[in-house]
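For this depiction, one protein chain was excluded, whereas all remaining protein chains were kept in their positions.
Order of writing sets the labels: A and B. Residues in every chain begin at 1.
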Amino acid sequence: MAGSVNRRHAQGAPHLHACPRGRSAALLVACSLLLFALTFAPARAAGDFRYPIAADPEHLNPFRSTTVATRTVLIQVYEPLVTFDPQTGGLKPELAERWEVSEDGLTYTFHLRKGVRFHQVPGVVYDDPEVTAEDWIWSFEMFLSGDTAISEHPEYLEAVKGARAFTAGEADRVEGVRALDPYTLEVTLEEPNHRFLFDLINVYVVPREAYEQLGSRFSQVPVGTGPFLFHEWLRDDHITLVKNPDYWEPGLPKLDSITYVNVPDATTQLFQYRQDALHVLLDFPTGQVAALRQEFADEYVEIPGLNLRYLGFKWTSGPFKDNRALRLAVAHALDQETIWNVLMEGARFPAHQGVLPPAMPAADVEGYRYDPELARQYLAEAGYPNGQGLEPITYYYFASAAAEPYHAAIQAMLAEVGIPIVLRSEDNTTYWTRVGDDDVHLFLSGWSADFLDPSEVFNYLFYQGRDDTNYSNPEVDALIARATAITDDAERNALYRQIHQMILEDVPMVPLSYSKVMALVKPYVKDFFLSPAGAYRVPMKYVALER
Amino acid sequence: MTRYVIRRLLLAIPTLLGVFTIIFILAYLMPGDPVRAVMGESYRRADPATIERVRERLGLNDPWFVQYGRFLGRLVRGDLGTSYVLDQPVAEVISYRFPRTLQLMAGAMVAALLIGLPAGILAAERQYTWVDHTLMFFALVGVAMPVFWQGILAKMFLTQDTYGIALFPVAGYGDGALIYMVLPSLVLGTHLSATIARITRSSMLEVKPQPYMVTAVAKGLHRWRVVLVHQLKNALIPVVTVVGLDVGYLLGGSVVTETIFNWPGLGRAVVTAINRRDTPVILGTLVFGALIFVTVNLVVDLVYALINPRIRYE
Partner (left out) sequence: MSDPKERIPVQNILVQQARTSQGDELSGPANAARFWRTFRRHRLGLVGLVIVGTMVLAAVGAPYLAPADPLAQDILRARLQPPSAAHPLGTDELGRDLLSRLIYGARISLTIGLLAEGTALLIGSVIGALAGFLGGRVDDLLMRITEIFMAIPSLLFLIAVVAILEPNVVTIALALGVIGWPSEARVMRSQVLAVKNLEYVTAAHALGLRPYQVLLRHILPNALSPMIVVGTLGIAGAILTEATLSFLGLGIQQPIPSWGTMVYTGQNYIFTAWWYAVFPGLAIMLTVLGFNFVGDALRDALDPNRVTQRT
């Protein structure tokens, strides 16, 4: 019982007096005026490129875990020694002007570009802003740190001699890295590794001063050497980068700024592209791919991508274990044409070849063709004639693929030959945690290669049971390890072709489709070079707006 | 009254502790490894040793009671912790997003009042005419329309040249420009405006036969003056209550609205955090939300007593 309130009109009929009607009316008018005054969208700068991002980056710390969302922004702010050539998909020099590799394939000598300076941003003071070999050594050591609060990517440089000892805290410097002079960096590997240069694409040079002076803000404020400077980040809304006036490459970048607009939903992205609120469209609403290709015939561009979508079998447990015929029955029951060209309206390429995206070397082997009759034969051979005795198998897929329409179609196609399945979608985190478990026997999965080399697929999906299929074949393991160390392209790719055949013979998965990197690009956007690794890899320094 | 407020605030402590505990249990039970979300796409490429070190750093290997105690201990000291994934303190997440959610809620409230009050007054004044029937029909439809469905329709018809006039931007925050607030506010506010219209109407009708109304009319005051001043003023009490109670609903409704219109608010952050198993953010934002809820309830009760003097604090 707290005290009661005594107020003027505690009793009796409500008091009558003039209500502040005049005031509220005035307020209403003021509100409407304000509304009209602000009715026009904020004016946009002419040299500002509006680029859609489907997910807000988790952070912008180059040492911490990278997702497509973080990389999209990071690659415009930070630079590696070598980078992708947007036109060939191969490698080209970036902050290293050139490099030499020793005869034995163990020693790489990088000759650094001179006159490259770190970004001048508020709150960071440099002794000398020019990038030298010492900066590279510090950055390498940061990447290799064993403290996950600093780096979550020691694997980029694990091929370097002494890297593992450094990460484990057994050495206080990395044995294989040294500066011959301020502009020459020498890196020695543990053993020959043809992937090393590719892995360097994600290893950026970072100014020690920024890391130390920005403290906890370092994860939100990227400072590098790239063509664009970080300007601002409103989480879940937009990130703005502005032109780096001191950029080392003359005449670049051509844009004044880039605004990364957060648009998680593809239909919304399309609405905004139509409204000219975006200069490119990168995510196509599932049901409108065909219609958009027709409507925007002049703005549509596509190149083959590096992503593989596959149906995985659990190699180590369940009905598919040691039952190659059952795996083949599934493989031949799927009408890929219908799934990818009709249902998905050509958003991806049906997988008629093997497990490598077609742009890769060693990709041209024959895949599993659609043949329901053959599937039925294999099913009988597997011990389940017409599906008799086969318990329904749960097909797991992840929430971000849930809006894609083919799951129920796959269910119907498998039912057609006599294989019963139950669909089960899980949110992404649960899916990726669960899918490796022994009680998940059939699952939809995907893999994105970062560059055009078969090792990007083989070393992760078919090596020592690393993938969620748990597939492992000692013979294949040995060949994959051998191929990684071969530096001669022709010799290695011949071996990869042999490995590819062996894998398809084992049927640990059914390749379903290969990605297309698709975009709608406004006609006044010039030099927007799509990369096979994904639209996020477009080097924005070449892009220009010519209206 | 001060004692009443203090007592209510003290009672909020067990409520918040309860919310904290339930949310913790849910977050703990959710399958899926937060490290997967922390590592993102690099999870499948990472060395198992790296993954294990991340798990150890985040304290995910500790038993549940140690984790519970750690979160609770921090909370008591006013520290909401640091997000697993965002590399950012949870307090920063809230201080950045809550004002934006508040802005959206205020917009919805204004939209709801601007639509609901006049509609309710008009319907009461024209009781049993087609005006009344039409308005009340729309009010009922407004309550029944799913928010996401309204969002789709609003985007289709109010933003595109193809279908009409490109009146409003499709989505986004637009640095807070009012034009960006219109559609989300309308969509979030529809439900409330329909409710306000119905309550206003019935409340106006209940006040109408009261003696002081008859007096006002007898005094020869202009009809609309009587309606808008005397009748409305006394009819507002239930409306205020409903508006107050609906703050909780708006807080919940903002989750869907923010998702549809890419609004950088708290609701979206919670959904993302749940998807990523980012326990510090889930706990911090939801306990904060509960605190707001409790506070708003207290304020509603106080305001209610203020405009209705017959109510006393118990």
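The rule is simple: a contact is a pair of C-beta atoms (placed from the backbone, for glycine too) under 8 Å apart; a residue touches a chain by one contact, two chains touch by 3 or more.
Every value quoted in this text rests on a predicted model; they were computed, and no experiment measured them.
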| item | value |
| --- | --- |
| Option from B:G18, B:G59 or B:G73 whose C-beta touches the chain left out | B:G18 |
| Residue, one of A:Q275, A:Q288, A:T316 or A:Q377, that touches the chain absent here | A:Q288 |
| For chain A, residues in touch with the removed chain | 266-267, 285-288, 291, 338, 342-343, 399, 402-403, 405, 407-409, 411-412, 423-425, 427, 430 |
| Chain B, residues in touch with the chain not shown (by the definition above) | 11, 14-15, 18-19, 22-23, 26-27, 29-32, 128, 133, 136, 140-141, 143-149, 152, 156, 191, 195, 198-199, 202, 238, 241-242, 245-246, 248-249, 251-253, 255-256, 259, 270-271, 274, 286, 289-290, 293-294 |
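What we mean here is this: only the chains that are shown with their structure count from here on.
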| item | value |
| --- | --- |
| Whole-Å separation of chain centres (CA-atom averages), chain A against chain B | 34 |
| Complex contacts: residues of chain B adjacent to chain A | 1-4, 7, 30-34, 36-47, 50, 53-54, 57, 85-88, 93, 96-97, 110, 114, 155, 159-162, 166, 169-175, 177-180, 182, 210-212, 215-216, 228-230, 232-234, 259-260, 262-264, 268-269, 275-277, 305-306, 309-310, 312-314 |
| Chain A residues touching chain B - in the complex, by the definition given at the top | 1-5, 7-11, 13-14, 16, 18-19, 21, 28, 31, 34-35, 38-42, 58-59, 61, 64-70, 146, 148-149, 152-155, 158, 219-220, 234-238, 261-265, 267-268, 271-272, 274-275, 277, 427-434, 447-448, 460, 467 |
